[in-house]
Structure formats: structure tokens, C-alpha cells
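Only one protein chain is missing from this complex, and each of the others stays in its spot.
The block that comes next holds subunit A.
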Amino acid sequence: MLVHISNWIIPLIILTVLLYGTFKKVPTYETFVEGGKEGVKMAVSLLPFLLGMIVSISIFRASGALDAFVNLIDPVLSIFNIPSEIVPLAVTRPISGTASLSIATDLIKTEGPDSFVGQLASTMQGSTDTTLYVLTVYFGAVGIKKMGNALKVGLLADFVGIIASLFVCYLIFGS
């Protein structure tokens, strides 16, 4: 059921935006092109970040170090039925956006996008943001020196997000 809803969400958003834009007399096509140019810039500016991180993670995987790490923690995690491949992603998600995106990419590539780990990695990557980045950008920009509970709250929320992703993926995709 939920998988079907997934298929409907994007086409429905597109339909709503196009019809509403036309109704509001927005020059739709020209506006689309203008916004699309920003997409090109964004993807291109992402390239060096992704490339550097993906190479580094691929070295880590190809050397066998990643498997060694996963095997090390597997006995503990299998008690809770958690796939240990996901741990590197869960750990880096709050710390670095590009690192976690690269790890998620690596998981989707090696485990397959439609495997349980692939679906879990996709959900985890999409459902929370990089706490450390958000904190540095927003507090840095306005010169807040004392963060109070912000870091604690952010990291705990990430933890909730990770558990939620696991739970939701088991419910929807099963395994």
C-alpha cells in the first residue's frame, strides 16, 4: 500500500505545481529553466566533495577494513536484528553530509538499491540532516558562542531518526 503511495507522491506534486503555477499566471516553462540552471550548478559544485569522499570510502572497502569492522560488530547487532553494514552510515550521518551520502551511495551500489540494506540506507540518508553542519552554519552566521543544549538535542534527535528508519523499513520492506 505504502509503496503505491510512494509512486503517487511525486507525480501529484508535479501536477499541483504545474496547474497552480499556470493558474497564478507564472511563466511556467521559463521559470522552470531558470530554476533548472541552479540544479546544474549545484550538481557540479557537489562533484569534488563527492569524488574525494567516495574514493576514500572505496579504498576503505577494497582493503577489506570495512568488512573486518562490520564482522567485528556483527555479533552484537545481530541480537537486535540490525544489519551491521548500516553502522558506518548511522555513525557518520550527523557528522558529515558528504561522507554519509558517499557511504549511502556505496551501500546502494554494493548491496543493491532494492535490497533491504539499500532501502534502509536510502531512508536513513533522506530522513535526517547533518546536525554538525546545521549547528556550525546557523550558530556561526549569527555569532552564538554558547550553544546550550543544541548539540545534545540535535544528536539525540538523530539517534531517534536512525531508530525510526530501522523500524519503518522493517515495517514497510520487511526482511
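In this section, a contact is a pair of C-beta atoms (placed from the backbone, for glycine too) under 8 Å apart; a residue touches a chain by one contact, two chains touch by 3 or more; residues count from 1.
The definition used in the following text is that contacts and distances are computed from a predicted model.
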Discussion item. Considering only the chain that is not displayed, what protein name does its UniProt record carry among "Cytochrome c oxidase cbb3-type subunit 1", "Polysaccharide deacetylase", "Transport permease protein" or "Spore maturation protein SpmA"?
Written reply: "Spore maturation protein SpmA"
Worksheet entry | Touch residues of subunit A, complete complex, unshown partner | 2-3, 5-7, 9-10, 13-14, 16-18, 20-21, 23-24, 26, 28, 31-40, 42-44, 46-47, 50-65, 68, 92, 94-96, 98-99, 101, 104-105, 108-109, 112-114, 118-119, 122-132, 134-135, 137-139, 141-150, 152-154, 156-158, 160-161, 164-165, 167-169, 172-173
